[in-house]
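Below, a portion of the complex is reproduced, with chain positions unchanged.
Note that the chains take the letters A and B in the order they are written out, and that residue 1 is the start of every chain.
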Amino acid sequence: MIIVARKDITADQIDYIRERVEGAGLRTHISIGESRTIIGCIGDEARLANLPLLSIPGVQSVHPVMRPYKLAARGFSADPTTTVRVGDHSFGGPRCLVAAGPCSVEGSPMMFETGRAVAESGASLLRGGAFKPRTSPYSFDGLKEEGLRILSSVRSETGLPVVTEVLDPRDAELVASYADMLQIGARNMQNFSLLREVGQLQRPVLLKRGMSATLKDLLLAAEYVMSRGNMQVVLCERGIRTFGAETRNTFDLAAIPWLKMETHLPVIADPSHAGGRRDLVAPLSYAALAAGADGLIVEVHPDPETAMSDGDQSLTFAEFADLMDSLTVFAEAAGRSM
Amino acid sequence: MIIVARKDITADQIDYIRERVEGAGLRTHISIGESRTIIGCIGDEARLANLPLLSIPGVQSVHPVMRPYKLAARGFSADPTTTVRVGDHSFGGPRCLVAAGPCSVEGSPMMFETGRAVAESGASLLRGGAFKPRTSPYSFDGLKEEGLRILSSVRSETGLPVVTEVLDPRDAELVASYADMLQIGARNMQNFSLLREVGQLQRPVLLKRGMSATLKDLLLAAEYVMSRGNMQVVLCERGIRTFGAETRNTFDLAAIPWLKMETHLPVIADPSHAGGRRDLVAPLSYAALAAGADGLIVEVHPDPETAMSDGDQSLTFAEFADLMDSLTVFAEAAGRSM
C-alpha cells in the first residue's frame, strides 16, 4: 500500500502512521519530496484493510497495490485455466460448454421436452430455476423442491447434468442433493452467508456477476467460496446496470478477456439476460466465444410466448438448434470446439 | 398496460394478443392508427407480468401504466406518512430521528462509551453491526451474538433502542430477540429470503437502497416485507454506484423527495456511506433534512483511526455533538424538529 501525504503533514502524523503500519506487521519506507511525502508499506497489505488512513489529517490518497484476492488470482494456479468438471464435461477445457433450458421449471412435461431438445442440439447442461428470485413479491417464484425433482428426472433420461439456482443458505444442501452445479444469481453475488454455505459443499458453483459489481468484487465473491474449500467456481458475465436503455442490461464483453488474464477460473457468458431480447442472443453468443469465453448459459423454452418468466429472451427449440449450429465456426475461430 | 404494435402486425397476431390478455382476466381496447396499432389492456396489470409480449412479432413496445407495488404506494395509507415507532420515538413524525454508532460492534467498552456519548448529544437510536457483510472474506465480519448482547446491555444503560443488521435468514429471530429495529443492508436489498423472513417478524425494518437499485426496486423490496404482514418499514438512501470517482458512492438526494411523494413510508439518509468521508457527513446531513428526510443514520466511533471498519467516514464524539447542534436549524427550516 502506498500512502500519499500532503506537504503539510507533520512529523508526528508521519510517526503515527509508521507506528500503526508497523504495528500491523508491515515495514514502511518514507520518501519526502518537494510537494508530497510518500509512505510505502511493505508486507501483507490485507492487514491494513481496517486502518482508516484517509481520515488522518495530511493524508491525501491511499493506493492499494496488492490484489485483494489470492485463491482466485491467476498466479494461484499452475495452469492458465482451472477445469471445473460437471458430469462428463469440463468448463475450461478445449470445448466450450452450453447450459440451456427455461428460466423457470414450470412443470414436468415442458422440462422433459426441453431437456430432450437441448440435448439433441448439443447442450452440455440443463438449466432451469426451481427457486426464483423475483423483483416483485407477487410474481411466480418457482416450484421449489418439486422443481428440483423434475430436473433430476430429466437428467436421468437425458444424461444432462443440471445447474440450478440456490437463493437461501437453508436450501443449499437440498439443492446440492439434486443438482450437479449450484448457481449463485446476480442479486446474491454478495450474499456472503450463501457464498460461505456453497463454499462448504463439494459441488461446482456458477457465480454470476452482480449488476453493479466490479470485476474485483466478482473475484472477491469467488474468493469467499474458495476460501471455504470449494475451488470449483465458474464465473459468468451477464450484463451490468448502466444508463443504457435499449437493452435489458449492458453486456460488458471486455470482462471476459480481462477475467481470463486475471484469474484461472473458467468464464462463461449469459447472452439471454445481458441482452434481454431473443434476437440479441445469437450475436452476443458469437461475440462471447470470439472473446474467449469457456461457454454460455442460454434460456430456451418450448413456447416462449407462454413462459412464466423471461419469455422475451428465451429461444425456441428451433432457434436454439440454429444457434448451436452457428456457434461452431466462432468456437473454432477462437481455437476451441463445441 | 399499453401494447404498441407496428403497422405490419397481422390481424391474427392482434387476435392472439387479445386472447392472451383477455384470458388473463383483463379487457382490451384496440385502436388502429395510420402507422401504429395500440392495444390498451384494462384491469389488473399484474396478471400480465409473465406474458412475453415483446417477443410477439409485430409488437414494438410495451408500457406498464400501473405501479407494481400496492402496500408501499402513497395511496395505500390515509396519512401522507406512516409513523414507525422504535422505542419511545417514531420515524415519520414531526421530529427527525438520528441513529448513531460505530460501523461494527468491536467490544463492550467502546460500545458503552459510544452509547453514552451519542445519547448525550441527542441521538434517538444506537447503531452498530454485529453481523458484518464484507467484500473480502478476509475482513473482520463482526462479533455476532456477543455483539448483540453488548448492544442490548448498552440499551439497558442508555435507554437507546438498537438498530442492527441482519444478514442471514437463519439469524433473523436471533437478531430480533436483541434488537429494536432490523437493518437490511444495501447488498441484501434483493435477498428475497431475508426480506420474507423479516416480513414475518414484528420488528421495524430499516431497508437500505441497493447500490444499483432503482427507486421502484426499493419500493418492491419494501413490498416484500409488507406483503408478509410487517408494515413497519423505514427506507434509507445511502448512495448508488455510478461512474463518479470522487466520493464512495453517489448520494441520490432527489430520491428523498421522490420517495416522499410516492410512498407513505418514512425515508432517512445515510450520509456516512453516501460520501465515504468524514468531512462530507455534515453537508450531506444538512441537505437530507432540507430535502425532507425523516432522519439520519450516522457512523460515530470513539477513535475513528482505530476503527475496525469504515473509520474514514466515522465521526468522533465531538464531531457528532457538533453535527447534532448544527442540524437543528436545518430541521426547523424544513418544518421539523430535532
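Heads up, the rule we're going with is that a residue touches a chain if its C-beta (ideal position, glycine included) is under 8 Å from a C-beta of that chain, and two chains touch if they have at least 3 such contacts.
The model shown is predicted, which means the values in this text are computed figures rather than measured ones.
Engineer: If 2 of the identical protein chains are displayed, how many copies are present in the complete complex?
Structural biologist: This structure file describes a complex of 4 copies of one sequence.
To be clear about the criterion, only the chains that are shown with their structure count from here on.
Engineer: So the centre of each chain is just the mean of its C-alpha atoms; given that, what is the distance between subunit A and subunit B in Å?
Structural biologist: 26
Engineer: Show me the residue ranges of subunit A that touch subunit B in the complex, using the header's touch definition.
Structural biologist: Touching subunit B from subunit A are residues 20, 46, 49-56, 68-69, 133-141, 167-170, 187-188, 190-193, 195-196, 210-212, 217, 220, 223-224, 227, 240-241, 277-278, 304-305, 307-314.
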